[in-house]
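First the structure, then my questions, so here it is.
Note that one protein chain is taken out, while the other chains of the complex remain in position.
Then we have chain A:
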Amino acid sequence: MLFNSLDFFIFLPVVFILYWLVFYKKIQVQNFFLLFASYVFYGLWDWRFLLLILASTLVDFFVGQTIYTSKSKKERKRWLWVSVIFNISLLGFFKYYNFFIDSWIDFLSVFGNDVKSTWTLQIILPVGISFYTFQTMSYSLDIYYKRLSPTKNFISFATFVSFFPQLVAGPIERASNLLSQISTKRAFNYTQCTDGLKLILWGLFKKVVIADSIAPIVDDIFANYNDYPASTLIMGVSLFSFQVYGDFSGYSDIAIGTAKLFGIELMSNFKFPNFSRNVAEYWQRWHVSLSTWFRHYVYIPLGGSRVSKLKSIRNIIIIFLVSGFWHGANWTFIVWGGIHAILYIPVFLMGRNRMYMNTVVAENRWLPSLTEITQILLTFFLVTFSRVFFRSQSITDALGFLEQIYSNFYYETYQHPLGYRMIDYFILLGIFVLYEYRIRKDERAPFKFTSKSTRFLIYVLVILGMLLFFDDSIDRSFIYFQF
């Protein structure tokens, strides 16, 4: 069930009303109902894969308890490996099996061995598998590192794993945040609900107006990059930056907003990454839940930055490559991760990686300084350049795309594939960037205006924007569902 579908717009109010009017009295009932709703939400996509969620839930529920009660470190570690191997195997089979087989065949062909691909399978990637496996693993890892005590309530744990707002594309929650809230009875909070509704509205705007309207242009340019000059290709990849941001941050906003309706606060996932002043800040603002996950469970256990410079660099390279590989079973994502490692390391070596941790651009000013504008543009350019690999179907395509930019470096007016006016999209993006700049200090309050009438007018304009750019002919699924 997509957040931007009619099915969800019927499902959500029904679940919301039943949750607060019928199943609100006891926490067990609240959780049981949330679990049921979550399974319905997921099962409507493909009920067979519910078994996978259930298996992952059962394994980590029992592994968590066993780790906690195990006395020796060796035993604890053994049980942790059970969780890690199980979850990674799930991911490995459904997401990476064919990739490894194909890569092996390609490798053999280098040595002249022509092996036919009889081992590859027709596997459907279960939606959200990368997200919920990481979430359940984090539970076992936190218990292992003694940061958390396991829950004895299976329903609460199952609800934590499958909580529908963030089940299919995050934010990837840690048990210390989400499970603790699920284990506590929620009371209806008017302000929390209205904040949730506002986030849902803003998320929908980003998805419907920004991401979906740009999608046909990006698709056209990447599919036919051989036919276009540099100006069009640069525009295409820049638009893709906005598309993927609108799509994924829009999804996250809807997820966070929906969770608020049920009295649950999820972590922020996007903090206006387009205003980052260097690549390190970018990663503190882009897909925060995944970066946090890798930092906590990969980077820090490897020694993080508290080891020698050389080892720190090794750790940085590892997390970026793994992060890239997490996105998809394709070399393009690994290269994308590698590029980010290359971009991050100089910032790290200069000691500027934590420089902008708790500040936003033009912190106490209306306008950014010239230096900040340059930094933002440079970061956007670098991140956008890496997206050529993220968006291309293969390394060959990505290199072809870049080669085409180099060899056809001239300007030509681009015609929208459906014949629409391109100026509409440039105006839209201009307004969007300016508005995001205006609200840049708080990603959880997109309509923070003191004047009620201004706020109301913006709601209306946001909905009008959705109508002006609504297109029922395009694929409305979210990009990150494929991960």
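Definition applied: a contact is a pair of C-beta atoms (placed from the backbone, for glycine too) under 8 Å apart; a residue touches a chain by one contact, two chains touch by 3 or more; residues count from 1.
Everything below uses one rule, namely that contacts and distances are computed from a predicted model.
J.: Leaving aside the chains on screen, match the unshown one to its UniProt name from "phosphoenolpyruvate--glycerone phosphotransferase", "Branched-chain amino acid ABC transporter permease", "SGNH/GDSL hydrolase family protein" or "Tryptophan synthase alpha chain".
T.: "SGNH/GDSL hydrolase family protein"
J.: Out of A:F154, A:Y411 or A:F456, which touches the unshown chain?
T.: A:F456
J.: Among A:L125, A:C193, A:I342 or A:L399, which one touches the chain that has been omitted from the display?
T.: Counting the whole complex, the residue in contact with the absent chain is A:C193.
J.: What does the interface between chain A and the hidden chain look like in terms of residue numbers?
T.: Against the missing chain, chain A presents residues 5-6, 10, 20-21, 188, 190, 193-194, 197, 418-421, 424, 456, 459-460, 463-464, 467-473.
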